[in-house]
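Of the protein chains in this complex, all but one are displayed in their positions.
Per-chain residue numbering starts at 1, and chain names A and B are given in the order in which the chains are listed.
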Amino acid sequence: MQRYVARRLFQALLVLLGISAVAFALTHVIGDPVVLLLPPFEAGQAQVAEMRHSLGLDRPLLVQYAAFVGAALHGDFGLSIRQNTPALGLVLDRVPATAELASAALVVAVGAAVPLGVAAALRRRRVVDRAALLFSMLGQSMPTFWLGLQAILLFGVALRWFPTGGIGGFRHLVLPAAVLGVFSAAGILRLTRTSMLDVISEDYLRTARAKGLRETAVVARHALRNASLPIVTWIGLELGTLLGGAVVTETVFAWPGMGRLAVQAIFARDFPVVQAAVLFAATIFVLATFCTDLMYAWLDPRIHYS
Amino acid sequence: MAAAHALSAAPPQRPPWWPVWRAAQRDPGAWLGTAALSGVVLVALLAPHLAPTDPESQDIVHRLMPPLSVSAGHCFWLGSDQLGRDLLSRIIFGSRISLVVGLSAVALSALVGTAVGVVSGYIGRGWDDLLMRITDVQLAFPSILLSLAIVAVLGAGVRNLIAVLALSGWVGYARVTRSRVLGIRQQEYIDAAKTLGARDGRIILRHVVPNVMPSVLTIASFSLGGMITAEAALTFLGLGIPSNIPSWGGMLTDGAQYLSVAWWLATFPGAAIMVTVLATNLIGDWLRDVLDPRTESGPLR
Partner (left out) sequence: MTGARTAILAAVAALVMAGMAASPALTPSQAAAGGTVTVAQGAEPATLDPLQEISRTGYNVTLQIYDPLFMRNAAGQIVPMLATGYKIVNPTTWQFSLRKGVKFHNGEAFDASAVKFTIDRALLKDSPSNYLVDGVKSSRVVDPYTVEVTTANPLPLLLPRLMLLGIAPPKYYQARGASYVATHPVGTGPYRFQSWVKDDRLTLAANHDYWGGAPSIETVVFRLIPDPAARVAAFRSGEVDLITDFAPDLVPSVANDPRLKVDVTTGTRSINIMLDTGTGPLRDKRVRQALNYAVDKDAIVKNILGGFGTVESTLVPAAYLGYNARLRPYAYDPAKAKALLAQAGYPNGFSIVFQSPRGRYLADAQVSQAVVGYLKAAGVNADLKYYEWGNYVGMYFKHQLGPIFLIGSASAALDAADALENVSCGVWDSWYCNNGIQALYVKATATVDPGRRAALYREIQPLIYDEAPIIFMYTQKGIYGVNARLNWTPQNDETLWLAKSTVK
């Protein structure tokens, strides 16, 4: 098991290095930083060269990259061009909001999809199953922002049940979390259903039933437990996707999260913030995958005992 | 004589497409999906003949007219948009952009992804490690942000959009193909072919690729819907296809502003997107049941 863990750790570090390289390259393509920072149009050649030197842009690329990585390890991504404050700080300020949204969406998705998926598997080809499949189809076919805007009009303006946007208490969270969770719910639902279907027909379940155990006991203790591993893995991946999907939801609901910050930074050519946001999100993702791998290692006896 | 009779009484030969036919009968969704998708493709192909007017001609005096309004001598079947353009014509022509972008992105990502997966799985060792780390890096990047950043740099436009969408999609193919290839590589007929002296390239082409195609097709049909939705999302965030060219995503984005005063602007393009994506999902489901019944890989991102 140690070897497995060590190898995975090494791979994770390699991935992080790769990500940093891409983030570095990206912003050097986003636009000549000097042009972005220069004062109005009186700057002459000498000033341009001086600024280039002070930013360290005249050093060879590899040196710049090394400096970038070194600074990044200290959490220094430079100052945001628009706001003149440390870029990483801006990103970290927004992380709680995105985390709140993503976790709430996940709770909604899992809370709705898993029971529905189980029910659909148990009552195959009946109404529940058809309805569940229909819901999952629709959920995966609708663009998130479209759904969000409809939800705002219906629940926010017409019915006035929920606020139309912004962050606040629980009521502000409901609509964005539900909208963000729909797509994930659709996927989790299908996965739960198929995993359960795979497991239900197994012999040992027939034995359990034959022994006289009640249906719910059979389902809960045996079927769901065995079906859960792929579901849990999927949920781990979903978290990463949710962080990405949050970008659109945050924009529609004016939710002050990391995704919206990144989009604005991209438009504003604010490359320190873009770098910080992208690297941060990627690091979280790599950490999450690494933890999932660890969990696998522990749960899968073939690896656990090796 | 009796032998001939006995022979003629043997059960009829099933045509080779029989299993597929049976599967389709069991799954009416597949029919619906195929019919819908073919409909969309037909509309895209015949667009200039089907659309009542030029989708780009503006007429700001007749903007925001509701569906079925008649003015200036012709009928706005689905209404007119915020610049007076006929919505029906724009939806008809929009199918072209959505399909071209979607299909090209899918084709490109499938090609690249499958190639990477096959190489990775077949050759293995160093290449495998390298390629898999690259897919890890790609996966770790939030794809929307990556797409936005690239389009922000390279500029909006159909070609760049296709490239960016393909970039966010190839990983799924790579992963799945690789695991299939790993499975196939152990098979005896590969060993047999090798002993017979067949070169790797030939083996890949004649044995590996056909075995991998079912999974690829399944993923492809799901991701077509995903690409169309992703294009809409990118347009919504502000970087997509320039807005005079009719695209469903662009129309949906613009129409979203008018939900409270001109519902038709967003409803019809939204319906078009949903129908198309639903169709591809139904087809994908059916393909998965037919070709790939036991894999639970799902649409990997």
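Just so we're on the same page, a residue touches a chain if its C-beta (ideal position, glycine included) is under 8 Å from a C-beta of that chain, and two chains touch if they have at least 3 such contacts.
Owing to the predicted nature of the structure, the values given are computational and were not obtained by experimental measurement.
For the options A:V22, A:L147 or A:I167, the residue in contact with the chain missing from this view is A:I167.
Of the candidate positions B:S38, B:Q187 or B:N244, contact with the hidden chain is made by B:N244. Summary of contacts with the chain left out: across B:R63, B:R133 or B:H207, the touching residue is B:R63.
One chain is missing from the display, and on chain A it is touched by residues 35-36, 38-41, 82-85, 90, 93-94, 96-97, 99-100, 103-104, 106-107, 149, 152-153, 156-157, 160, 163-169, 225, 228, 232, 235, 251-256, 260-261, 264, 267-269, 295, 298-299, 301.
Listed here are the chain B residues that touch the chain not shown: 57-58, 60-61, 63-64, 82-84, 238, 242-244, 256-262.
FYI, only the chains that are shown with their structure count from here on.
A straight line joining the Cα centres of chain A and chain B is 23 Å long. In the complex of the two chains, the chain A residues touching chain B come out as 11, 14-15, 18-19, 22, 26, 29-31, 137-138, 140-146, 149-150, 153, 157, 187, 190-191, 194-195, 198, 230, 234, 237, 240-241, 243-245, 247-248, 251, 259, 262-263, 266-267, 269, 274, 277-278, 281-282, 285-286, 289. Those residues of chain B that touch chain A in the shared complex are 133-134, 136-137, 139-146, 148-150, 152-153, 225, 229, 232-233, 236-238, 249, 252-253, 256, 259-260, 266, 270, 273-274, 277-278, 281-282, 296, 298-299, 301.
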